[in-house]
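A single protein chain has been omitted; all remaining protein chains appear in their positions.
== chain A ==
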Amino acid sequence: MKILLVEDEPALVAAISRFLEEEHYVVTTATTYASASTAMHDYAYDCIVLDIGLPDGNGLDLIRQLNAGSADTGTAGLIIISAKDSLDDKLLGLELGSDDYITKPFHLPELNARIKSVLRRRLFGGNNLITFGDITVDSLSHQVKVRHQSIELTEKEYQLLVFFMANPNRLLTKAAIAEYVWGDYMDGADSHDFLYTHIKNLRRKLIDGGCPDYLRTRYGAGYLFSKTA
């Protein structure tokens, strides 16, 4: 899987590309509009992660270029990163054909989950099934099965599960999880306790469905979704 990361902040480039490489993606980076434009034309990517606030040009123009340009990049998934939490930008970005929009700052596991979701939609059109151990999730119908047995999850529990499955064997903090599941809505709320309740319910439902306990707390402050103890 080839990913083009367009981002002008070196520290972010380093952190994101390192994270994605750990996820076994092949990452190409571009830090300017010009280099991004060149990189887009030179190779075909499976997914482009694009910061639209570039020093030498508007990233939205890159998308227009992408749409108008070669067929090679036509199938690439596109995720916009923006420092602006602006509805207009978001709508315009999605209108121009981006698959997702994420506002700075974001957690790397969240970006990871979104990339996976985009790739699934773009590349494996027919196959919406995500599997982890005994759990199978249909990302279209939001149906969850444990050993071919359906279990009923609430919307939030489903989101939690997908987030965990996108980031297996990775330490996830409550802050990162809460932000992915609730976004801005729970800002200022004492949501950790609330999160704990949801995770506890999810775990209970999975175990009740006959699933091994993949979810474990680590170091008191984080969670790990893993097949090995």
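Simple rule for what comes next: contacts are C-beta pairs under 8 Å (C-beta built on N, C-alpha and C of every residue); 3 or more make two chains touch, one makes a residue touch a chain; residues count from 1.
Methods note: contacts and distances are computed from a predicted model.
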Which choice in "Nucleoside ABC transporter membrane protein", "histidine kinase", "Gas vesicle protein" or "tRNA-splicing ligase RtcB" gives the name that UniProt lists for the one chain left out? "histidine kinase"
For the chain not shown, which residue from A:Ala176, A:Ile199 or A:Leu215 touches it across the whole complex? A:Ala176
Considering the complete complex, of A:Ala15, A:Ala34 or A:Leu140, the missing chain is touched by A:Ala15
From A:His41, A:Lys104 or A:Lys145, residue that would touch the chain that is not displayed: A:Lys104
Provide the residue numbers of chain A that touch the chain removed from this figure. 9, 11-12, 15-16, 18-19, 22, 53, 83-85, 87, 104-109, 156, 170-171, 173-176, 179, 184-191, 193-194, 197, 218-222
